[in-house]
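What follows is part of the complex, with its chains left where they were.
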Amino acid sequence: AQEVTVFAAASLTDAMRALGAAWQARGNPAPRFSFAASSALARQIEQGAPADLFMSADESWMDYLQQRGLIVDATRVSPIGNALVLVSPANAVRPVTLTRNTDLLALVGPQGRIATGDPAHVPVGRYARAALGWMGQWEAIAPRLARADNVRAALLLVERGEAPYGIVYATDAAASAGVRVVGAFPAESHTPITHPFALTRRAKGNAQARALQEFLTGPEATQAWQRFGFLLAR
Amino acid sequence: MLEVTLRHRFGRAEANGFALEAGFAMPDSGVTALFGPSGCGKSTILSAVAGLLRPQEGRITLHGTVLLDTAGGIFVAPERRRCGVVFQDSRLFPHLSVASNLRYGLRRAPPDAAGPGFEEVVALLGIAPLLERRPGRLSGGERQRVALGRALLARPRLLLMDEPLAALDAARRGEVLPFLARLRDAAGIPILYVTHALDEVDALADRLVLLEAGRVLAEGPVEALAARTDLPLAARRDAGSLIPCAVAAHDPARGLTRLAFAGGAFHVPLRPEPVGTHARIRLRARDVAVATEQPRGLSTQNILPAILAAITEANAAHEVFLRLTVGPTAILARVTRDSVARLGLRPGMALWAVVKAVTFDHAGAKATTGPDLPDAVRVAEPVADGAPPDERPIPPRPSPGRTPIGRLR
Amino acid sequence: MPLHVEPVLGLSAEEWQAVRLSLGVAARSVLVSLIPAVGIAWLLARGRFPGRTLLDALVHLPLVVPPVVVGWGLLMLFGVRGPIGGPLHDWFGLRLVFTTEGAALATAVMSFPLIVRAVRLGLEHVDQGLEAAARTLGAGPLDRFVTITLPLMSPGILAGAVTAFAAGLGEFGAVITFASNIPGETQTLPLAIYTATQTAGGEATAARLALVSFVLAISGLLLAELIARRMHLLLGRG
């Protein structure tokens, strides 16, 4: 059987490891993973990286590759999604309802910061910017953001109590014992968060890759995705 | 008085490591030379006295203060010993000007410590034009003079010098040696002087500690050790005798100076020192010949009546030393065995000592600690081959108290 | 009145801010680490104590561990819940995470091995005979260190400071992890460059900023070479 190389966004690490094991348990060769920032992976694929399946954290880096003709357009799917939540360190208890009227600045206090991905390039940060914009608070909050390199780093800042709040994916919040979800951003506050998958051009004839992608979008995977807190595309 | 007893071993005992086991004392004034071949342990002793080396066993006292006593667990840190050290490689601080180097020790000296002032030392050593320079721009001789000044200005109770002239060539040596001599005479601090050069011992030392392989072979006044033919000193071609004397008279017309010593006088080419100056001359054994009858018409200036006291072995197979006495003073001569036979020399014979060359020690009003010179030097008979130069009265010898350095020039 | 900064040299106001911040962080990191570096270099070069090799190893730690891990470790130590950061915060109201000082600390820790190495080398070239000479002239340990050892090892200190400064201009992983990427506070040049590279079409900006960073570092190195020459002259080694 052919070997399959999967380039996946770092935020998919936990789930993909579990799914990889399940795939292997079905008698398939273990897929090779490379977890990194979607941006780095996309650029590597552009430079001829031996990736067969690309799983991006957001649509924009998939668009980037599609525009350059580096993926098999027909295979592009977005079967799973995510929700954007506000988290606090585990010992904080006050839940927050996030509406257009919520005064986040007051919530954070005069010194506090909100940790999230860098809105300039980390997908979760982009969603956070959209949500804050929807709340009309982007201008006020922007200087108070602690911009992390990736979701896990943002989460860490909250876990350690450095930032009283963080904006992260629901999946990451669920996986961390150190934070508690204190509020969820309404779905309309940002474009839907989807994690698109697609086969790369070099995997065009790779049956094994196609099979893996089908597995990842299939029923058995669905359960796993849910278990890790991902939303399923309607 | 510095008293030193040391026992130290480098390397393991079984291996042929170096073992030092030495003890000596030195008086409170004058220069005591530690003399011996390379590797005999001179620098090791000096380091131990300075406190830069901590010997395995030993006791060092200076003017009654204990500096080191391994048995009593006493070790005074070098910075509190007040021993000025002049190193062979000068060790001037490269980042400081000459003036700052000189003041380094001065600033750290106890305020009540007496000693020469900055200006005095600069004048004494002739380093005034160098004060603003960095050590990197000094010649070797200049460097050593500055190092001398630096050590002296720290107002030490003892000066330690480790071959301060060894790194210098002949010309440079000649430049520094007179300064050293002036320092010795003017500073009034005892100096422990390490060297393996005999000419430096002759020019500077009052007492000698003779070392060999970590042990003290002999110790005593330089004049006494120089005349002993049983010591390795005699094996060197320049063995000889050192004779304390005083400038008795000058005869500018004839270009001669008369040096009186106990038992006679020498004539040497005119010297600049004033009449009355005490000095020391060196007669190398190989520069002394003997004659059985009074030589006539000989250009040699100094021909002295002498008694042949003894004939002793020299290290060379075909030569011997003759020990001559001129009054109370002993003189060594080195002649071939053939000459002994030819002239029929026997102890007790009256001879003429023909002294071809006399080496003049660097002058100065020196407080000799060697065998004492009679207070009024007896004026000897006129030498055999010429009329005596104009006699002038010899002034009394300067009192033992040292000339303060400030009055030197 | 908010200060309005015009774009100069094709750099936006925000980029200029990153430049200034980088210089500040690198300079502070050097200032912070210099004294401990000299102390540790001295211990390593001159000390004879049992844990010497271990200390040597510890100093090298930031060199061998990925910067992100260093940042992570710093967060554990100096965060408001950390064993050092906690008391600092609770007692003195001091906070390092998210601050320029924090960025400087992370940078300092990362460049520490480089600075210690250089200082140690400088110290090893100091002739101990000169220190012995100072002792015999009555200088006690501290006196001697300040008046002799320190000036003589200054070329090594300079070399260390410059290398650390240059490396500090490029420090990324530890800073972004520990101090986050906050424009105007902790977004140094490398973080700005990184951000640019992570943006589709950001190549030009990234290259421009990298060039700025490069020019800065080179100016530092050149200046250091000039100073070093003067120093060597002063120390009489020219």
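Letters A, B and C name the chains as they come in the text, with residue numbers starting at 1 for each one.
Here, contacts are C-beta pairs under 8 Å (C-beta built on N, C-alpha and C of every residue); 3 or more make two chains touch, one makes a residue touch a chain.
Model, not experiment: these values are computed from the prediction.
Stoichiometry of the full complex, written with the labels used here: A x1, B x2, C x2.
In the analysis below, only the chains that are shown with their structure count from here on.
With centres set at the average Cα position, the gap from subunit A to subunit B is 91 Å. We define each chain's centre as the mean of its Cα atoms; on that basis subunit B and subunit C are separated by 57 Å.
Measuring from the averaged C-alpha position of subunit A to that of subunit C gives a distance of 35 Å. Looking at subunit B, no residue sits in touch with two or more other chains. Touching two or more other chains at once is no residue of subunit A.
Those residues of subunit C whose C-beta lies close enough to touch subunit A in the complex are 72, 75-76, 79-82, 97-98, 176-177, 180-184, 187, 194-195, 197-200, 202.
Residues of subunit A that touch subunit C in their complex: 37, 39-40, 60-61, 64, 113, 115, 118, 120-122, 143, 145-149, 153, 156-157, 160-163.
Remark: subunit B residues 50-52, 77-85, 87, 89, 91, 93-95, 104-105, 108-109, 134-137, 150-151, 154, 160 touch subunit C in the complex.
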